[in-house]
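The other protein chains are all here in position, but one chain of the complex has been omitted.
Moving on to chain A:
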């Protein structure tokens, strides 16, 4: 059995080479994130936005100021925007302004208010359990029904089911409804904000249970679920993402020479940013971070580490393929190449 693989050996498999060439075309993506407003139409337990001091800034609602910001962002090489906190759907004019300048991106929304079709970004609609749980945790009635009504058949939409420590089984209620309505979905893991110690936090048992049920969902809904074995493994591992892969966001990465450490910024709603706080989900406890947005950058950035043998590289390709399908309009997910759990490679 071959023990040392050259990169060219790995790529000699035509299936691997084809997927590599497909995902490689997207290496031009350079991401930054933006809080669009301090307002939200619901208030969820454990919401990252309402932790820390970013919620207290004075939001800038001036489209001209946002346009100028986007022009500057484009000039410094940003090609992909993530529009988040608190609820971007409440400021559609600003979304349109961003879209005009930088047409690749994604919006994180609770899905209760429809975002006009002219905003051609991916839209991630957050689902935190069945309707009973949404009522308890998010204080919103008939949430899934309203979300589906707004975004059924919308090619922009990807529903993001967040597994908390206490809603794991509820995916069995939610997934069939999403699938029946033709909605694509992916998974997120609740990652505790700094200081949070409530029931939503994961522990060793809930991580193991989540892994089991994610696998069941992957086998049951291959047409609708955008996920892979490696996604499951990376996000339900007892070690969180930073410990597994070494987070590349500025908050945890002192290098300013290249990659996210150089280009990534997390703008608050007043258009200021702070390198020491910058990551995709600020005020999350890094030791507990298994967030899907974090993984999309942190695992993807570790190309070098995964190019050690065909099976590990296939797992990484599946992860990147999933990331692109979830985040980038127009990218369609391919079939997963690795159908088993591959250990994350250690740093050598």
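The rule is simple: contacts are C-beta pairs under 8 Å (C-beta built on N, C-alpha and C of every residue); 3 or more make two chains touch, one makes a residue touch a chain; residues count from 1.
The definition used in the following text is that contacts and distances are computed from a predicted model.
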{"item": "Hidden chain of the complex, named as in its UniProt record, picked from \"Leucine-binding protein domain-containing protein\", \"HMP/thiamine ABC transporter permease ThiX\", \"Biotin-dependent carboxyltransferase family protein\" or \"Acyl carrier protein\"", "value": "\"Acyl carrier protein\""}
{"item": "Chain not shown: contacting residue from A:17, A:255 or A:340", "value": "A:255"}
{"item": "Residue ranges of chain A at the interface with the undisplayed chain", "value": "6-8, 24, 27, 30, 77, 248, 255, 257-260, 262-263, 300-301, 303-305, 307, 347"}
